[in-house]
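Removed: one protein chain of the complex. Kept in place: all other protein chains.
Let's turn to chain A:
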């Protein structure tokens, strides 16, 4: 009802038109100042506002996908080689496995964090877990390198434990 009154007054005079414009502006300001609440089913804006998308990036898209596939496919002959021979005969096998398996694991863990602890829903825990994973991955890479260098290596360890 108030809007119809405003409309009527808007047609009457320039002052009324200004009043209408200021009403619309106030309304717009109110909708943009409404706080977005992370962690709840509240989205930015009204039902008429489009959802936001991350900027397109090949690094997070096709390149990332192709890298994941190449890594997974590379693990097939590497796993076969680990059954056929051992890291003692070919230390490079333990070296490659120690990097590729950790990368494969990191991508898998990262997908779980993105799926279950997305920053949109978990603004604190999500990034915290992402950085915890990054720290753990670096520590794992160093640990595997140390084990492959100073001890018997991954494949030899599995073979010995299996027949222990």
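We take it that a residue touches a chain if its C-beta (ideal position, glycine included) is under 8 Å from a C-beta of that chain, and two chains touch if they have at least 3 such contacts; residues count from 1.
By definition in this document, contacts and distances are computed from a predicted model.
When the unshown chain is looked up in UniProt, the name that turns up among "ubiquitinyl hydrolase 1", "RNA polymerase II transcription factor B subunit 3", "SDHC, cytochrome b subunit of succinate dehydrogenase" or "Ribosomal RNA-processing protein 41" is "SDHC, cytochrome b subunit of succinate dehydrogenase". Between the chain not shown and the residues A:58, A:134 or A:160, the one that touches is A:160. By the touch definition given at the top, chain A reaches the unshown chain through residues 2-3, 26-27, 30-31, 34, 37, 40-43, 46-47, 69, 72-73, 75-76, 79, 101-102, 104-105, 108-109, 112, 136-137, 139-144, 146-147, 150-152, 156-157, 160-164.
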